Structures are given as C-alpha cells and as structure tokens.
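Only one protein chain is missing from this complex, and each of the others stays in its spot.
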Amino acid sequence: MPHLQSIIHPAGIQAARVSHLWWVMFWICAVVWAAVAVTAMVAIARGRRGSSTATDAQMARSVTVAGGLSVAALLGLLFQSIVTGRALDTLRSPDALRIQVTGNQWWWDVQYEHAVPSRRVTTANEIHIPVGRAIRFDLLSTDVIHSLWIPSLQGKIDLVPGRLNELWLRADEPGIYRGQCAEYCGLQHAKMALVVVAEPPDDFERWLTANRAPASPPTTPEQQRGRDIFERGPCAMCHTIAGTSAGGRSAPDLTHLGSRSTIGAGTLPNTKGYLAGWIADPQHIKPGNRMPPTGLNGEELQAVLAYLETLK
Amino acid sequence: MPVARLTVALAALCLAGAAPAGCEREARRYQELPASANRETGVRVGALEPGMPQQQAEVRSPYQDNAWGMGEGKRLYAAYNCAPCHGVNGGGAIGPPLIDDKWIYGARADQIYATISQGRPDGMPSFGGHITTQQIWQLVAYVQSMSGQVKATSAPSRNDDQMAALPESRQSKQVPVQTGHR
Partner (left out) sequence: MTPAEAPRIVDNDPRLAPGGLDEERRRLEHTWRSPSGLIGWLSEVDHKAIGRRFIVTAFAFFVLAGLLAALMRIQLARPDNTFLNPDLYNQVFTMHGTTMMFLFAVPVVLAMGVYFVPLMVGARGIALPRLLAYSYWMFLFGGLFLYVMFLANVGPDNGWFSYPPLAGPEFGYGKRADVWAQLITFTEVSSLVVATCLICTILKMRTPGMSLNRMPLFVWAMLVVSFMVMFAMPAVMISSTCLILDRLMSTHFFNQAEGGDPLLWQHLFWFFGHPEVYIIFVPALGMMSEIIGTCSRRPVFGYLVMVLSMIATAFIGFGVWVHHMFATGLPQLGQSFFTAASIMIVVPTSLQIFGWIATVWTARRLAITVPFLYAASFFFVFVIGGLSGVMLASVPLDRQVHDTYFVVAHFHYVLIGGSTFPLLGAVVYWFPKMTGRMMGQWLGRLSFWLLFAGFNLTFFPMHLLGLYGMPRRVYTYPASMGWGSMNLLATIGAGVIFLSLLVFLVNVITSLRAGAVAESNPWGGSTLEWATSSPPPPYNFLPQPTVASREPLWHPELASPPVVGLESEKRQVLVTAVLDAEPDHRYKVPGPSLWPLATAMATTLMFIWSIFQAMGLVWGAIPTFVCLVGWFWPTRGKERLAASPPTRLTLRESLS
C-alpha cells in the first residue's frame, strides 16, 4: 500500500506530532471500547441468568467509578490534545520560506514570495520545498472555499475567499508527497490534487533559480510553430509562459511545465501521451473543468507538444 | 394503496411540469463544441441593405436558457478582459455599455457572435480563433442577459464582489434599438 497521502506515515514535524497524538488516542479509545464491550457482554450473560444479587447502591458505586474513570480518560485525552496543539504552534519563525497559494476551481496557483518582485517565482500545482526549513503558506482563494491538505506534512487549512489563512509546516525527509483539496469546491473537487517535493536545500535553490528564468526559446522549426500556435491560438488567452506574449492569468502558469510531474492538478502524469490527450480534450478527462477542447488538429497538436516539452 | 397511488400521480404531474424548464436551465454541457454562427461573415450589422429586406432566420445561443452556460459566460467576461472596456458590470467605459438598449452592430445572437468573433472598429478585438465557439456562444448568452434579454430564472445573479449594477437576473428587459455607428 503506497503511503503518498497518509496521516500515519508522517514526513514532517507537524504531521509527526499529530500522528503521535493519533496513536495515543487510538490506544486509549481501544481500551475503553474493549472495556465497555466486555462489560456489556458480561452484563447480558448475567442478566440472562437473572442471578445478580447486586443492590442498586452497589450498582451506583460501580457506575460512579466507571464515570470517574471515563472522565479521567477524557481529561487525559484533552491534555494530550492541548500539548500537541501547543507544540504545533512552535514552528513559527521569522526566516521561514513564504509561499502564497491561491485556490482556484480546480487548480493551485503557487507563488514564492520575495522582497524583490522580480525574484518571485510563479508556478502551479507543484510545490518544491527545502528539507528542514520552516515553510509558511499564505492561503487565498479566488472563488470558493478550498482546503490545502498535505497529510504527510501537516493538517489542513481552508482557503476562504476574502480571508488570509496561514499554514506552517516543515519537511524532515526528502521525498514526494501528495496533497489534495479537502473542502468540497464543486464539480472537480475530486481531481484538485497537488504534488509537494521536499528536497535538500541546494537542490531546492537550483530548482528555484531555474524556475525564475523565463521560458527557454524554441530551437527547432516545429517548436517554433508550436510557440506560434500557443501565442496566437486559444492557449495564450488563459495561460502564461514568461518570455513569450502569452500572459493569461486565469489558468496555471506553464513557463516550466516540463519540470512538473503531473498535469491537470495531479490528475495525470506529465508525459507526452497524456499531455496530448489532455490538450486535445480536457473535458473527457476532467469533465467540467475550465479548459475547453482546443480544436487543434493533429499537426498543430504535435507542434504544441514539441514546444511544451522544451519548457523545463 | 390509494395513498401511494395519489403520491406517485402527484409527483408525476409535477415532474411533467418541471422537467422541460429544469432540463434546459440546469444542463451542463461541458463537452459540447457547437458550430459557429450561421453565415458568420454574412451577418447583417446594420439596418441598411440593398433590395428587398431579407428575412433572417432566428438564431439563438445554445446557452440562452442555460444557467451554467451564462455563468461560464460571466466568468469569461472577467477572464478575457471585457471588463476594462465595457465596465465591470457592463456599464461601459471606453467601450460602449452592454446593459442598455442601444446596439451598434445588432442585438441578435448571431450579430453579437459576429461582433465578438470578428472584432469591430474603434477597439473591439477579434476573438475568433482565440477562444472556442462554445465560449463565444456562452459570452453571447451572457451579453444578452446583461440587458435582460433572457429568462430571469436562468440569468446569472450577483457576483461575490462589489456590485456596481443590478445583477443580470434582476435587470429589466431593454428592448434593443439598432443605432448606427457614431
């Protein structure tokens, strides 16, 4: 069983604390349930025989003891919960990496903050983070309520339109983690996933620098034709490729599409075949999503694919 | 049981009444790629024509009664930057308002289609070839809703935004008047 999105297989400090809380609560609750179940079965057996000689006063004592034990168990759970909650709050730090995530129906816009605007990085549906460093997510929404949830790293927080929410996490092991929108947001809520890649800080810096650069220019005539179709056809109306005249803001930024592992917000792997199918008819794969069928013919599609492949 | 029979009969009656209207208003036809307007290049945009007046067949946007389609049209109106020229709620800016009764190039669905697709003098860009026919038809239906030409029950309602005008569903019907170009 793969554990891409599992709460009990944490890869970061926040998720680890919650996973620990889960196991504590689980065992306490399992013991309580077993005690109640066994007592109930014994009671039924005794009741059938009708042989109990316990007086109501004795029963009252037993019930009081059971009640007291329950209250003690509950207080224990409450205490554990408060301790965990406090611990989760200790990650705040002024030199955290700040990433702004904006929820849209049904994709994630990701912007790496920087004091100097020209050094900001915009991408979509895939977030790279350095291992061992606190990350602060600033969460916004352009339309309805979404929820950012990367179970291996942290609990979820809603992206509420008109509100700025914050999420703090830290990855402690390199790896690829999957996240998913966790607040029902309409037709394609099921296919609004994202990929989080935690990598060593040097690799992360390299990735960030590469993503800061505009798109590499086409080298072959077919790629050139692909770029022309992209800029002059329907694609540029919604998508941005930095360094070209395509500057649409209502769909994911494609400047470095080639470096991402999935397309369609985690719906399909990013391979040429899947990308071709997606561009030809996205409504077939993710019905109701905002990308219309583009109406490109075979040759045009091949050209566009050739160009998109270069966007690493 | 008379109870059950009565209930089923009542339900069937209501369904027969509700179904036609509901079906069209609520349909969500994502995978549709409707044909472009008939005679896209031959659409009359003014009242003057040589010879006897030719009757032109009524053309409707496939989304004229479709709430989802007009909702998409409204989203595209913002996404494709119609607002800076025509006003956020269609009240007009450097481009003409869309919520009133004056139509320079015609108010029929095929005429609006041609306007969006071909572009028009004095700044209206040509969107044909840049957006799909389905999206143009959605915009056509939405533009018609802005002046109250569509059924109020299907028209879009207010945005989750600051509103500068009445939402389309509460817009009273503006009887279109063909004006000439200024």
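Before moving on, here are some points about what is shown:
Letters A and B name the chains as they come in the text, with residue numbers starting at 1 for each one.
As a convention for this text, a contact is a pair of C-beta atoms (placed from the backbone, for glycine too) under 8 Å apart; a residue touches a chain by one contact, two chains touch by 3 or more.
On a predicted model such as this, the values are computed, not experimentally measured, just so you know.
Listed by label, the shown chains that the missing chain touches in the whole complex are A, B.
From the options A:91, A:144 or A:215, the residue with contact to the unseen chain in the full assembly is A:144. Residue A:21 is the one among A:21, A:171, A:236 or A:304 that touches the chain not shown.
Those residues of chain B that touch the chain absent from the view are 2-3, 7, 10-11, 14-15, 18-19, 21-23, 25-28, 67-68, 70-71, 74, 152-154, 156-163, 166-167, 169-170. Remark: the residues of chain A touching the chain excluded from display are 1-8, 15, 17-18, 21-22, 25-26, 29, 32-33, 36-37, 39-40, 42-44, 46-50, 52, 54, 56, 59-60, 62-63, 66-67, 70-71, 74, 77-78, 80-82, 84-85, 88-89, 105, 143-145, 147, 149, 151, 154-158, 160-163, 165-166, 178, 180-191, 287-288.
The rule we apply is simple: only the chains that are shown with their structure count from here on.
Across the interface of their complex, chain B is touched by residues 161, 187, 232-234, 236-238, 248, 250, 281, 283-284, 287-288, 290, 292-295 of chain A.
Of all residues in chain B, those touching chain A in their complex are 28, 30-31, 33, 75, 79-80, 129-132, 134-135, 160.
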